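All protein chains but one are shown in place.
The letters A, B, C, D, E, F, G, H, I, J and K name the chains in turn, as written, and every chain counts its residues from 1.
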Amino acid sequence: MTNNVYKLIELTGTSSTSIEDAVQNAVARASKTVRNMRWFEVVETRGAIDGDNVAQWQVTLKIGFSLDDE
Amino acid sequence: MTNNVYKLIELTGTSSTSIEDAVQNAVARASKTVRNMRWFEVVETRGAIDGDNVAQWQVTLKIGFSLDDE
Amino acid sequence: MTNNVYKLIELTGTSSTSIEDAVQNAVARASKTVRNMRWFEVVETRGAIDGDNVAQWQVTLKIGFSLDDE
Amino acid sequence: MTNNVYKLIELTGTSSTSIEDAVQNAVARASKTVRNMRWFEVVETRGAIDGDNVAQWQVTLKIGFSLDDE
Amino acid sequence: MTNNVYKLIELTGTSSTSIEDAVQNAVARASKTVRNMRWFEVVETRGAIDGDNVAQWQVTLKIGFSLDDE
Amino acid sequence: MTNNVYKLIELTGTSSTSIEDAVQNAVARASKTVRNMRWFEVVETRGAIDGDNVAQWQVTLKIGFSLDDE
Amino acid sequence: MTNNVYKLIELTGTSSTSIEDAVQNAVARASKTVRNMRWFEVVETRGAIDGDNVAQWQVTLKIGFSLDDE
Amino acid sequence: MTNNVYKLIELTGTSSTSIEDAVQNAVARASKTVRNMRWFEVVETRGAIDGDNVAQWQVTLKIGFSLDDE
Amino acid sequence: MTNNVYKLIELTGTSSTSIEDAVQNAVARASKTVRNMRWFEVVETRGAIDGDNVAQWQVTLKIGFSLDDE
Amino acid sequence: MTNNVYKLIELTGTSSTSIEDAVQNAVARASKTVRNMRWFEVVETRGAIDGDNVAQWQVTLKIGFSLDDE
Amino acid sequence: MTNNVYKLIELTGTSSTSIEDAVQNAVARASKTVRNMRWFEVVETRGAIDGDNVAQWQVTLKIGFSLDDE
Partner (left out) sequence: MTNNVYKLIELTGTSSTSIEDAVQNAVARASKTVRNMRWFEVVETRGAIDGDNVAQWQVTLKIGFSLDDE
């Protein structure tokens, strides 16, 4: 088992449809600048309300990625 | 930026289908008596089990609404 | 109201599709060896990333079940 | 299983005798204005000291009640 | 020592100048509809940023008030 | 000092009379299948309400027991 | 309102009978060396088990006392 | 509502005068390299003492900024 | 770097004007009996309300001081 | 990626020498009755004192193991 | 089982070599002025960095000691 070092970044993904979609949006956006992403942890789930409806899911998550190629 | 004051109320929404639906049910029910709802925060996710199935999602959330018209 | 005693066990269910499915998988698996399950509480939501996608949802939950028939 | 929505309110009950009595006092007082109370959760236990004695138990609890008749 | 029961409500006060002012604004606004307020507890301190400046302090607090005259 | 290993299990004891009785009920029930119990820690105190009364105390606790005879 | 300064000390009181008695024992013991005690907060409730019984309640609390005469 | 993704960074701002000033210093410093900052959350408030005085306020905060132009 | 040992004490400072002043009051009061104070951490911010005004800020903090001269 | 279900158990390992050794003792003891252990999480680090020395490290950890062969 | 009362004090021990050594240093230092120490709990693990090395381990712990001879 190689002793890699990982960095964690914190993002808030948003979606008008679901918690899962908000997380996926954050992961996809992060992949534009970060390589070697391995795991995520949901930190907080919030959202915006418009009238009597949930208008947006806002999910804060941490993403861990390897600082070294594996 | 106007310095409004917001009140937070805590609700538990339930649904037999999903976490998102439980939250939406709570928001819709609150809208019958509360105006100017702006945001929510999920506090706890629990549920009931019947046999070998999740029978109900029970999601506790806080809802923030403006005490003043905006 | 009978004064039953309940035991809580902690499981991590996984799913490639959703948080709800990961919880359901854990409940279904537990039902093979545990009877009288009553409720669950989500403790943590994590997951694995593959490239720019969420590859797996990993949801840790506690399940409460009655130690006595009801 | 009907998908009711519940509201949680937070109270501090007090008693000179016990934690249980402080909770009961809060529940009894709430019942004057709230119907359909279902459960409570103890949030904090504090108290006042007079000389070398506990003079008052102050127990903060959340009470959940159904917003719909059941 | 009379065994009063207290209710706690949760508010977010805002201010463009300071944390103390945001709390004071919430207390003053609550006093329009609530009597017998006794204490508060700061729960969360957030804010909005505009350019390179703090534009607004948003302080969430709980306020405890007696349900009975004292 | 022998370096034993202990296991912790989590139970919810219930009682219509007191928190202490709910804990004692859980400990007594656990003793039917677990030996060498040493300590407990209260994790959560909840309960059921019937009308204007506390109908049941529900106390979740962890119990630690030695995996080895001492 | 005088702007006193208070000190908090942390104690674990024990009792073979109840949580309340364990707290009272800690307060009474503290009063031998500390004056002007005003309030306490329960931090943790644990205990010892002997066979199938709770043998001792161990309650950790903080006690606040004024550093100045009032 | 556009589904932006936000990144959160964690900073400790310092000031010899106030908590608000320490937060403002962190926001101003961050603005040198980060655009589109939207909100902050105070995580921790500490400080240094010199003799009998607070010598420095050290406030740790998270700042959220949009990864996309809005 | 000398390996000193530090002790932490917990105090509640009060002030009718600000959070900072409440902390400063606690530090100043502690300096009457404690030497070598180095840092503090804010633990809780509460207060008293009189009518529609914040009457007193009550800030609980931990103060760390060296047990050895440096 | 197979969607396994994992169970978490909580143990307290002890050692007179180090935190790492206490964890290793718990893992080794658990391996006598549990197969397919995958990961652990340290929950709490405590210990016993004898005179002026640490006499025993007591580390509570959760161990996750697969309920299915992989 | 005698119903002793215990006091908890909070210390930060430091060491250039290990977490265990930092705890041991705190226990040894405390033994100069405190008798009847029984247990400790690690509260926080921090440290100082010098260049690319950990220069010092700073471990905050609580120590419980009996206020009565046993």
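Assume a contact is a pair of C-beta atoms (placed from the backbone, for glycine too) under 8 Å apart; a residue touches a chain by one contact, two chains touch by 3 or more.
Please read all numbers here as calculations on a predicted model, not as lab measurements.
Participant: Using the touch definition given at the top, which of the shown chains does the missing chain touch?
Facilitator: A, H, J, K
Participant: Which of these, H:T14, H:N36 or H:S66, touches the one chain of the complex that we don't see?
Facilitator: H:T14
Participant: Which parts of subunit H face the unshown chain closely enough to count as touching?
Facilitator: Touch set of subunit H with respect to the missing chain: 9-16, 22, 25-26, 29-30, 48, 50, 55-56, 60.
Participant: Even though one chain is hidden, which residues of subunit A still touch it in the full complex?
Facilitator: Its contact residues with the unshown chain are 1, 3-10, 62, 64, 67.
Participant: By the contact definition given up top, give the residues of subunit K that touch the hidden chain.
Facilitator: Touching the missing chain: residues 18-19, 44-49, 51-54, 57.
To be clear about the criterion, only the chains that are shown with their structure count from here on.
Participant: Any chains in contact with both subunit D and subunit G?
Facilitator: Touching subunit D as well as subunit G, we find F.
Participant: Just grab the chain with the largest centre-to-centre distance to subunit J, centres being mean Cα coordinates.
Facilitator: E
Participant: Can you check whether subunit A and subunit H touch via the same residue numbers (shared by over half) or via different ones?
Facilitator: Comparing the two copies, subunit A and subunit H contact each other through largely different residue numbers, since under half are shared.
Participant: Identify which chain pair among F-G, I-K or A-H reproduces the interface of D-G, meaning that over half of its contact pairs, matched by residue number, are the same.
Facilitator: F-G
Participant: Take the average of all CA coordinates in subunit D, do the same for subunit H, and state the distance between these two points in whole angstrom.
Facilitator: Centre-to-centre distance between subunit D and subunit H: 38 Å.
Participant: Mark out which residues of subunit C touch at least two other chains, giving numbers and ranges.
Facilitator: Residues 9-10, 18-19, 30, 48.
Participant: Which chains are in touch, pair by pair?
Facilitator: Applying the touch rule to all chain pairs gives A-B, A-C, A-H, B-C, B-D, B-E, C-F, C-J, D-E, D-F, D-G, E-H, E-I, F-G, F-J, G-I, G-K, H-I, I-K, J-K.
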